[in-house]
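Some chains omitted; the rest stay in position.
The letters A and B name the chains in turn, as written, and every chain counts its residues from 1.
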Amino acid sequence: MSMFVKQTWYMAGWSADLSQDAPLGRSIAGELLVLFRDSEGRASAIQDRCPHRGVQLSLGKVLPAGLECGYHGMVFAGDGRCVKIPGQDSIPYRANVRRYPVEERDSMIWVWLGAAEDADPALIVDYPWHNQSDQWPHREGYFHFGCGFEMLVDNIMDLSHLGWVHARTIGGNPDQHAEAVMNVERTDRGVRFTRWLLNSTPPPSYSKVVSFAGNIDRWIELELVAPGVIMQYNGGVDVSQDAYNGGSRDGGFNWRILHVLVPETADTCHYFTSVSNGFRQDEPEVTDKLLADVHDTILEDKVICENQQRNLQEQPEPPLMDINSDQARVLFRWHLARLLKAENQETVAA
Amino acid sequence: MSMFVKQTWYMAGWSADLSQDAPLGRSIAGELLVLFRDSEGRASAIQDRCPHRGVQLSLGKVLPAGLECGYHGMVFAGDGRCVKIPGQDSIPYRANVRRYPVEERDSMIWVWLGAAEDADPALIVDYPWHNQSDQWPHREGYFHFGCGFEMLVDNIMDLSHLGWVHARTIGGNPDQHAEAVMNVERTDRGVRFTRWLLNSTPPPSYSKVVSFAGNIDRWIELELVAPGVIMQYNGGVDVSQDAYNGGSRDGGFNWRILHVLVPETADTCHYFTSVSNGFRQDEPEVTDKLLADVHDTILEDKVICENQQRNLQEQPEPPLMDINSDQARVLFRWHLARLLKAENQETVAA
């Protein structure tokens, strides 16, 4: 019985992380993979372990024929087939290594850890804004966290932490949003969560970067696709645009954050993030600044989440309790449990 | 069955360690506590773990109402009651956390890990000299040791180690004390241990700080209160004062050392120490120097005790052996075993 969801696409890296020359080792959900590009630039992922003496293939070199082990020179194609064993002509079947389905799109590389025949690319979330560099110029980031990925999803699903964890950065008075129009709904694959502040005075942080004529409608929208992709859209536009009722959200302050949380081990995870600038697209330094701001807050989350991980390991008892602000978080946990249960039942049935 | 004595007062910190503003996390005998002062300055101790998401409360902030969690803002009073959950009005019972009885006296904060109803303040050792700043000005210190606290008690209970471990600092020729009048006696709660050198020439280290008319009577007295408090009193006065037979010990060279050894985990511990200057009370630099000298010797003990801990873990066999100089040490171990046995029997009976 696996502790990880395997029948899913996990982000393994940014497209830009994987050059033509060098392999990239990545540990995902307890499995060690090595990614590399073949001579046509197509990304592949195979087990990061030479079947001969067990060295990681990610120490090796990318050749036109495939990935060459750095120890005794065996070469593996992108589909896991061993294509060369120095010093012998025949290549036995067990010289091959496991390959993982890979999809690359929207500047991201995704791998499938489950049964290869179930790897349906349609299940990968669409994030078209990464491809719209004129309208949504973006920046990419990466963090390694010493906590289970689910603690990081929890963190984002309960935004009330902004008032405490991020008091010195983006968080404000935790009570100021009392009049917000809130909505949390379960979706097929996760949770959608919105908060609107209608007809409100633009806060200084908004006015500083965009000039408004008068009052604005502000929103924050989060969509989680379980297990660990969260798309966040924030902004505010002039009340006249009636954005709340479906009007245009252009022309004011607005930007997007992508959070991709990927389990590495039971108590460590990868945090891929991007910011997309939707309001001053021609100014690269504005987009840079968005990423820098997000990084600062992520480092604050890192302190909390890693403390939580360690503390729950040292003090597992008594059971934790839910409070009102946990509504979206609880839905996430429900989805996660459902995915794990379905998968483990399949494994038992198979 | 606990490996630690729980029905006892453990020192959790110096009074000066606990400001009005900031909480203090402290791990004692396998339990994680957070100490903080309420708005009247009274010290409290509760479990260092928020019941909501498990983060350590010692990352939080002290408010007039209590200790606020740094993650989502729940607040806890000094008795462990949750007094605020942001975003909801009702506070369920299980939002409360465990509180620990606390006593503060003689510049020290003590906590009781056992059943709260058994927490009798009369069991705390008296150390009135901490309050006599004119007669006994003192300095406080703290060390963290990578060994079980009992190895540190062992260390102090067998002073013959001075000749080897502290040869470069306070230890002299290990054979010079052969003519000493020694006495080791078991007390109700520990061991008392004295050594007198009667009518002896004052050693250079004594003469350097105090001028003597002629020969002196010298003493070293140790009292252990199990599990881990050791009060040490050293000095020498003119033979005419007949100190050995109960005469005054004032006017010569004399000072006190307090050693409080507190288990943290099975193989780490806290070492609180103070020195009290009983001979040149008006000279703060003399008191400072006493602490500095003690620190140097403690760092020498640290090397030995941590090596012992590691080596016994790697090489547990064969069983260790006692020698003559272990008399006081063996009594300490007898008391420790007795406390643990009584407690575990109570637990079984309950």
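Basically, a contact is a pair of C-beta atoms (placed from the backbone, for glycine too) under 8 Å apart; a residue touches a chain by one contact, two chains touch by 3 or more.
Computed from a prediction, not measured in an experiment: that's the story for all the values here.
Here 2 copies are displayed; the structure file describes the full homo-oligomeric complex as 3 copies.
The definition used in the following text is that only the chains that are shown with their structure count from here on.
Across the interface of their complex, chain B is touched by residues 154, 158, 160-161, 163-165, 174, 303-304, 307-308, 311-312, 314-315, 318, 320-325 of chain A. Chain B makes touch with chain A in their complex at residues 32, 47-49, 51-56, 59, 68-74, 85-88, 92, 94-95.
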